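With one protein chain removed, the remaining protein chains of the complex are shown where they sit.
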Amino acid sequence: MKNTRDTKSLFELSKPGRRATRLPVCDVPEQAIEDLLPPSALAERAPELPELSEPQVVRHFLNLSTQNMSVDTHFYPLGSCTMKHNPKRNERAAAMPGFADLHPYQPEESLQGMLQVLYEMQEYLSEISGLPACSLQPAAGAHGELTALWVAAAYFRDQGTINRHRKVLVPDSAHGTNPASAVMAGFEVVTVKTTVTGAVDMDDFHAKLDDHVAVFMITNPNTVGIFEPSMREIADEVHARGGLIYLDGANMNAILGVTRAGDFGADMQHYNPHKTFSGPHGGGGPGAGPICVTEELRPYLPAPVVAKVSSGQRVAGSSENGGIGAADGPLPTAHYHLDFGSEKSLGRVRSFFGNVGVLLRAYCYIRTHGPDGLRRVSEHAVLNANYLLSRVKHFLPVPQGDRCMHEFVATVAPLKAAKGVTAMDLAKRLLDYGFHAPTVYFPLTVKEAFMIEPTETESKETLDAFAEVLFRVTEEEPDVLHAAPHSTAISRPDEVAAARKPVMCHCG
Amino acid sequence: MKNTRDTKSLFELSKPGRRATRLPVCDVPEQAIEDLLPPSALAERAPELPELSEPQVVRHFLNLSTQNMSVDTHFYPLGSCTMKHNPKRNERAAAMPGFADLHPYQPEESLQGMLQVLYEMQEYLSEISGLPACSLQPAAGAHGELTALWVAAAYFRDQGTINRHRKVLVPDSAHGTNPASAVMAGFEVVTVKTTVTGAVDMDDFHAKLDDHVAVFMITNPNTVGIFEPSMREIADEVHARGGLIYLDGANMNAILGVTRAGDFGADMQHYNPHKTFSGPHGGGGPGAGPICVTEELRPYLPAPVVAKVSSGQRVAGSSENGGIGAADGPLPTAHYHLDFGSEKSLGRVRSFFGNVGVLLRAYCYIRTHGPDGLRRVSEHAVLNANYLLSRVKHFLPVPQGDRCMHEFVATVAPLKAAKGVTAMDLAKRLLDYGFHAPTVYFPLTVKEAFMIEPTETESKETLDAFAEVLFRVTEEEPDVLHAAPHSTAISRPDEVAAARKPVMCHCG
Amino acid sequence: MPYIYNTTQDVQDMLAAIGVESIEELLDMVPEDLRLGRPLDLPAAQGEMELEQTIRTIAGKNRHAGDTVSFLGGGSYDHFIPAVVDAVGSRGEFYTSYTPYQAEVAQGNLQAMFEYQTLITRMTGLEVSNSSLYDGATSAAEGVLMAIAATRRKGRVVVPASLHPEYRQTIETYVQCLGVEVVTIPAPAGVVDADELRTALDDQTACVVLQHPNFFGALEDTDSITRVTHDAGALLVGVFDPISLGLLKRPGDWNDGDGADIAVAEGQCLGSPMAYGGPYLGIMACREKLVRRMPGRIVGQTVDRRGTPCYTLTLQTREQHIRREKATSNVCSNQGLFALRATVYLSLLGPEGLKETATLCLQKSRYLADRLSESDRFELAFAPPTFKEFVFRDREGKVDTLVKQSLDAGFFAGVPLGQFYPDLDDCLLVCVTEKRTRAEMDAFVEVLEGTAKDAKDAKLVAAE
Partner (left out) sequence: MPYIYNTTQDVQDMLAAIGVESIEELLDMVPEDLRLGRPLDLPAAQGEMELEQTIRTIAGKNRHAGDTVSFLGGGSYDHFIPAVVDAVGSRGEFYTSYTPYQAEVAQGNLQAMFEYQTLITRMTGLEVSNSSLYDGATSAAEGVLMAIAATRRKGRVVVPASLHPEYRQTIETYVQCLGVEVVTIPAPAGVVDADELRTALDDQTACVVLQHPNFFGALEDTDSITRVTHDAGALLVGVFDPISLGLLKRPGDWNDGDGADIAVAEGQCLGSPMAYGGPYLGIMACREKLVRRMPGRIVGQTVDRRGTPCYTLTLQTREQHIRREKATSNVCSNQGLFALRATVYLSLLGPEGLKETATLCLQKSRYLADRLSESDRFELAFAPPTFKEFVFRDREGKVDTLVKQSLDAGFFAGVPLGQFYPDLDDCLLVCVTEKRTRAEMDAFVEVLEGTAKDAKDAKLVAAE
């Protein structure tokens, strides 16, 4: 039900003198502002915010919202992003005042429930990864990568080998965040080739592996959805050179309870709870990027972590760390506190404790599923992906072969060669049929890549409908496809113009 | 962003074995059902509900929702329905567990906050209406009418004149609920003509007025948005015959703080808090229909009402009425309790106390506005309606003249005569432009009635846009209008077929 | 004014366009002598933050099922509400729209209502459902009015004493002005006796209203009562608990499919909050032949002008906006939002979920009943089997004290029946839903028995 009047920009809708908010009268004796603040610090006027009424704000944003596709409303097979169902019960939990209204500097005794969740979350993530030490702090997957690389740097520094271990190996099929994180952490990036299945090209690996390797950042299952066949070999060889293995855990949805990073040789991994554990993606974020590492690397984790004290035990040094009351009063019962960790800790990677709201949703998700349920998640994610692959391969080649884990990458290259139809054309045309597009042009190793991740929270009916539409689309006239989408309010924004002379805010 | 797959009916989406809900295992010793219940009472199987997964349910209903226009998203000038903004703060209040999770049979001492709101609400409504006694029980406006007529019947019964006072006078421009309520309350309906301005035709009134009149049900401002010019006269004459005046308060949005039912001669009135006091209309309901009456009629009100006991006072008879503890223990501080009223009370009109959730939202609304704010609501409701009238009258005749209160009724009759274009055609065509249609064909006294109530929570910009579109529409080709709407997924359902062979549930 | 757009400039421009000087001038239509010459006497306006503080403070004076373990039932139930129900129910497009007069821009509501009607017919075993009435009590009363109209019998309506007393009272209010008598059949054993019922039925009896499970939680002899009622040429209005249908026969299936002619229920248990008693959901279904006497909106399926299947309001000629004084009922606004919530709730539960919910209610309430029966002080008031509620008697007759002390200990003990049945003033109606745990019930029993131990003290308190 279109309404284009109320989706004019806020600034066009604004009218001088309109107000949606009424503040209470000041209940303390008011002093002249100029007596309280130096005039030189004062603005002449408040910022030019739009002036609106409350109904106007509601209509504006509600109408905007319906211009989005979303997991709540549409199939959204965006590869590598695990766009699974976002349970409403988790939203309800996160909205409880006992979580939503907690200040990060509350006394620990007033936070025991929160700290319990976080402590248990550390334990759960360690169990799922097989890596015993956990930091919940990183704010997203990329931030987790960066934090883990800082852990590695701290470790090598501590070992005195930081000047030798300068390189980070990154497969060419890896997500862009991997090389970007490596550079931010001060390492040199060395790209390793992968084969058509996305597997590490072992010849190239051997060619690149040397004593300077600090970390091999591997995505497993990799970005084409294949479990790395040489995983063990790679891990052993990197370890033999004194290097570490980092697992990009974005694809954990394929292997929950099936195999664990720690068991296949990784020393560190991050999670994307906003993918694997159903945190909603928020139109871009928030995410979280907790990491797990080996016992050996534990001392280098960022501070603080949550520690548990069994009944009758005193916390060492808690009052130095701002913990209130823990060292006073009667002997405590079992309780939780923030542990600011070792001298070796790499320090802080952000303010406060972490993206707790996302972690809490993930906690609810893990408790909803339990051990069997989590494994079933992976089983059905893999089943759905293979089923869709078995249907798609008949009309779009899937270079990796007949099998995948949680996602697969088809290629539109032959269609492009034959009819000039690109992956982008197909993606845009799918929108007309009420499907969000898969990820396109990633990984870079597959030409005209068309990366499909259905997730376990979709039905066979939806997968069938998607496969049928996709097939129909590949048969359509190229012109129809080049001009797609046809049914949306706008079609193919001119990105070149946008970048050439960028208009990044409303002027006037 | 259309998605027609997930809006198939629930029954088509169902698949045997799917489940969205998992109940806990029973934590008490389980007994065989057959030992607990007689086999003859047991169903062979549970009802055939659809079998769905949670994501499917979410997608289904979210996609359905976007097939509606609503106040949150669209201008909705549905006359007589006061489709004003529904403040989100009121929803937040109603969702508080301290209100949402109250059981109606809780001990009164555990309900003091709830009873306070209801007590104060009685007081507020009495103040706004100028009628000192209030019952919050009725579930909607129509239910309020019925309840008030029962009050009237109880009063006449008590007076011993029930056999004389048999008639209820209802203007022909009144809402259909009025005559329907009168019949349900056992009265005989006599229709009184109204003039082109919706005002009572005083000749006809005098012709119909006799000693058998029990109640005159008047809507004031009336359904064409005119303040009844003979209000005082009508009231006096009906009173002189021993009859009562009932105000249909659906149009209170025009007169808050300006004039009061009790001051212009009404003995009873209902409110529609879902109109006047911003209760959301819920796709059809809920509403509420609290009534206020004169002191004389108080004894007949339905029971219970909320009473306040000042500190140190004992409640008479509260324990008989299920009030817990009030008669025991130390002398109470100021508190509230349910008063089951006089012997003369007409009894119960529903279960429990009333549509409390709606009343609570109305309470928030009244407290948000205060005395000045409520008057301003009416001022701007009247301003907006008159402004729109001043624009519309140039291309659609408004028989009532140049002025109105909160709404006005235009007529499409000349257009119909000239081009065969009906009120329905215009209404349908407006949908294409992103406006909900006004009320059409009501009141019955105006031919091809087009009843527009903008409310105060709309902007001049919206009114201007609406007037422009409406003008443009009146100029369009008749064929375009007959076939409208064009932009919606469906257009002009065949209502005749629907009624001839009604399909009222999904078969198979 | 947070909800008003008009700026000072707007007001000037608009007044100029209208051709008046001031808003006051527009209000001239209200005769001077009828005007209120003073501001309303109401509390001053509050901004959102203040309002929230005010409301939160008031809410804090209540105790509720979230902080007190509730064994209250009697027509309003503390069943679990899945988060998806709230997520759907809080969609602005659903809750800020109104009656779907313009079908083209209301297909969402219309389809949801059509699905609701389908669910209700499947739940009740009857052919037609409307799209909601106010609540259980008014639905029962409207059912009675339908029966009176359909049978053209204006003598009496027969109701067992085991019908919810507030439903009985509501029915009385509805029929009293029509000169119809409400005859109540006692139910001393907690259920009505079919033979006794038979004696009350005459050829001017329009209907019997049978609640099953009844107000005391007990199962009535639906088969015999259906037979007796129909034998007398009266209609049977069945009042059911939707949750019970996970286990029990549907009203339409009573007496081998002879069944209720009209089935009504309180639908609050299907995903709506208790909210101190409203707004709730009046459910009504009936036999096909009665449909043109049915009150309330009905959604039908049809096709549009292009032949596309779609939904619209239908059979509107029953309704007040068309038929005025000849309408089947005066109902206009209904309880659409709660019908929607019920639809979402039942979609989430499915047949298995409903069955499991019903089973948990049954098993748990039986557990508590058994525990209480073990006590010397308490006994079950009635013998017949019960579903999720039961009545127990305090042999010491200290119901008020039990309630008070339970409250102090964190429990809503149950509904004292003396307020409705003077001879049951030593009884409490107790309800156990799937939310209650064994631990809660054990603790509750301890509190009640602890009260027994402190009976002397309690007596002192009561005597004060």
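The letters A, B and C name the chains in turn, as written, and every chain counts its residues from 1.
As a convention for this text, a contact is a pair of C-beta atoms (placed from the backbone, for glycine too) under 8 Å apart; a residue touches a chain by one contact, two chains touch by 3 or more.
Remember, predicted model here, so these are calculated numbers, not experimental data.
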- Shown chains touched by the chain that is not drawn here: A, B, C
- Query: With respect to the chain omitted from the figure, which of A:Met1, A:Leu52, A:Cys134 or A:Ala362 is a touching residue?
  - Reply: A:Leu52
- Note on the structure: Missing-chain contact among B:Ala20, B:Val213 or B:Val358 belongs to B:Ala20
- In the full complex, which of A:Asn68, A:Gln159 or A:Ser342 touches the chain missing from this view? A:Asn68
- Message: Touching residues of chain C against the unshown chain: what are they?
- Response: 48-49, 52, 56, 66, 80, 82-83, 87, 90, 92, 434-435
- Message: What does the interface between chain B and the hidden chain look like in terms of residue numbers?
- Response: 1, 15-24, 53-56, 58, 62, 87-89, 91-92
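One rule holds in what follows: only the chains that are shown with their structure count from here on.
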- Let me have the rounded angstrom distance from the C-alpha centre of chain B over to the C-alpha centre of chain C, please. 19
- Task: Check each residue of chain A and list the ones that touch at least two other chains.
- Result: 1, 15, 53-56, 58, 62, 87-88
- Item | Multi-partner residues of chain C (at least 2 other chains) | 1-5, 10, 45-48, 82, 84, 87, 92-93, 105
